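Each remark here refers to the structure printed beneath this line.
In this view, the complex is presented without one of its protein chains, the others remaining in place.
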Amino acid sequence: MNRERRTVLRAGGGATLLSLVAAAGWLRPSDALAADVWNKAAFETNSMDATMKALGGGTPAQSRDIAFFSTPDIAENGAVVPIGITSAIPNTQSIAILVEKNPNMLAAVFDLPPGTEPSLSTRIKMGQTSNVYALVKADGKYYVASKEIKVTLGGCGG
Amino acid sequence: MADPMRIRANAVGDSTEVKVLMSHEMETGQRKDAQGKTIPAWFIQEVSVTWNGKTVLSAQWGPAVAKNPFVSFKFKGGAKGDKITITWVDNRGDKRTDEATIA
Amino acid sequence: MIKAMLAWALVCAAVPALLGCATAPSDAETSAKAAQVLKASFKARGQAGLDRLDQDETQKLCTEYATKAPPKEVADKIEKANLATIKWPADGKYSGDWKNGERIAQEGRGKQFSDDPAGPVGGNCYACHQLAPQEVSFGTIGPSLYQFGKTRGYTEETRKYAYGKIYNADAYSACSNMPRFGHKSILTEAQIKDVVALLTDPDSPVNK
Partner (left out) sequence: MSRFPRVAARIAVMASTALVAAAALAQTSAVDEIAKYRAALQDGNPAELWEARGEGLWKAPRGPAKVSLAKCDLGLGPGVVKGAYAQLPRYFPDADRVMDLEARIVWCMVKQQGYSEADATKNPFGAGNDRKSDLEALVAYVASESRGVKMNVPSSHPKEAEAYRLGEKMFFYRGGTHDFACSTCHGETGKRIRLQDLPNLATKEGAQKAYTTWPAYRVSQGEVRSMEWRLNDCFRQQRFPDLEYTSDAAIALTMFLAVNANGAAFDAPAIKR
C-alpha cells in the first residue's frame, strides 16, 4: 500500500488519492496524506534533466503527435496562462506541463487512466516569456513538444 | 474553510466532459507582503476525479497552477444522472470534496 | 452629500431667478455642481491629497472645452502660459542616456496613491506611444514615435523641441492628452533628458 502510494506518478496512474482515502476510511486530512503522495522532488527542480530524473524517466523524445490547443502565443497576464494539450500517442498515461523559466519547471502532472481522453486544458502562471513543454508519458516512454509563450504587460502599467 | 468547487459535467455522445473551478489562492511562496515578509506557499497538491467510484483523472500540482484553478477534460462513459466526485488536498493538509451530477 | 447640496443652492442663488434654477440648470451650473460633488466624494490617501482635485487655469479651461476644440484665442492663451513654465536645462544640454530613457518609458508607477512616494516614478510612455519597435505592447493614444530622431533630424532643434514637449505638452498643443511631466514635477530634468535621448539619439532603438 505505502509503496504503491509513493510510486503513483511513476506507475502512471493506478493508485489515486481518492481510492486511498476510501480504502483507509479512517484517514483524516490532518494526517497530511498529500505530503506522502505528492512528488516533492519533481516540483523542486529547475532543469529538464533533473525533472525527468525526479519523474523516473530519461530524456524525452520530441514528438509531433503532441499539440497545444487554446494556448495563445502571447499572454496578456502571466498570472493566468491558458494551456491546452492533446496527445495522439497511443496509450498516453500522463500529461505534464513544464515552464522553462519558472523558478521550478514542473507546473502540473495529470494521470489519465484508460478511458480518459489524452486531452485537457488548465491554466498556469508564468513569471516571464518562456518555453512551455508538454511532456507525455505513453507506454512507459516519455515524449515532449514545446511552444514559446510571450508574457506582456497590459493596461496602465501601475 | 474553502468555498465549494463549481463542477460542470455534461454527457457528450458516449463521453462526459468535466469542467471544474476550484477556489484556492495557489500562493507560490515567492511573493512578499507589504512588510517585505515572504508569503508562505499555499497550493493544491493533489486532485482526484471519480465517476461512480472509478478514478477518471488524478493530478499533482505545484504552485505554478494559476489561482482559482480550472481544469477541463473528457472521459469515455458516464450517463445523465451519474455522480462525479472531485477532491483536492493542499500543502497544508486542507481538503475539499464536492459532487456533481452529469447533465 | 450635504456639502454638495449646499453648493447647489449657492450656485442657484447666484444666478437670476428668471433663468429658472428650479427647472433645467444651465451647463455652467451643472459643471459647478459636478466639481462640488466630485470634491465631496474623495478622501486623501497616500501621496494623493484632495488638492489634486483643485484645477489650475489650464485644467479648468481644458475641462470646459473637453468636447469641443478651444477657440484660437483660448488655445493661444493656454500655450503661451504653459510655454512660460518651461525651465530649460542650465547646462544647455537637452539629451541624456537613452538606455535610462527606455527604462523611464517602460515604468508605469509614480504619483498614484498606491505608490511608494520614495519609489520609482516613470513616464509610462509606452502606455500611449510606440517607441522602440521591439516593444510590441504599446498604446495608441499618442502618435507613434518610432524613428522620431531619424525623420526629424539629429539636430539641436529636434532635441530642444522634444525636451520642451515632454516638460510641458500644453505649450505646443493646448489641452494635449499628454501629462506636463516637467511642469507638474513628475519627471526630473535628468529623466526628461534621458527620454529625449531615447527619442533623438542615433544609437537609440527608436531610430533603428
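We call the chains A, B and C, going by the order they appear; numbering starts again at 1 in every chain.
Just so it is clear, contacts are C-beta pairs under 8 Å (C-beta built on N, C-alpha and C of every residue); 3 or more make two chains touch, one makes a residue touch a chain.
Fair warning: this is a prediction, and the values are worked out from it, not measured in the lab.
Student: Please provide the labels of all shown chains that the missing chain touches.
Tutor: Result for the missing chain's touching partners among shown chains: A, B, C.
Student: Out of C:Lys80, C:Lys93 or C:Lys184, which residue would touch the omitted chain in the full complex?
Tutor: Looking across C:Lys80, C:Lys93 or C:Lys184, the contact with the absent chain belongs to C:Lys184.
Student: Which listed residue, C:Ala44, C:Ala69 or C:Ala190, touches the chain dropped from view?
Tutor: Within the whole complex, the residue contacting the unshown chain is C:Ala44.
Student: Going by the touch rule given at the top, which residues of chain A touch the chain that is not shown?
Tutor: Where chain A meets the chain not shown: residues 70-77, 79-80, 82, 84, 121, 150, 152-158.
Student: So which bits of chain C touch the chain we can't see?
Tutor: On the chain C side, contact with the omitted chain comes from 1, 4, 25, 30-31, 33-35, 37-38, 40-45, 48-50, 52-55, 58-59, 62-63, 66-67, 98-100, 102-103, 106, 111-114, 126-128, 130, 132-141, 146-147, 170, 177, 179-180, 184-186, 205, 208.
Student: Contacts of chain B with the missing chain: which residues?
Tutor: 3-4, 6, 19, 21, 23, 25, 66-68, 70, 72
The rule we apply is simple: only the chains that are shown with their structure count from here on.
Student: Quick one: report the Å distance separating chain A from chain B, using the average Cα coordinate of each chain.
Tutor: Taking the mean C-alpha position of each chain, the two centres sit 14 Å apart.
Student: Taking the mean of the C-alpha atoms as each chain's centre, how many Å separate chain B from chain C?
Tutor: 47
Student: Can you list the residues of chain C that touch 2 or more other chains?
Tutor: Touching at least two other chains: none.
Student: Which residues of chain B touch chain A once you look at their complex with the stated criterion?
Tutor: 15, 26, 28, 30, 45-48, 50, 53-67, 69-77, 85, 87, 89-91, 93-95
Student: What residues of chain A sit close enough to touch chain B in their complex?
Tutor: Residues 8-9, 13, 16-19, 21-22, 29-35, 37-39, 42-43, 79-81, 99, 102-104, 106-113, 115-117, 119-126.
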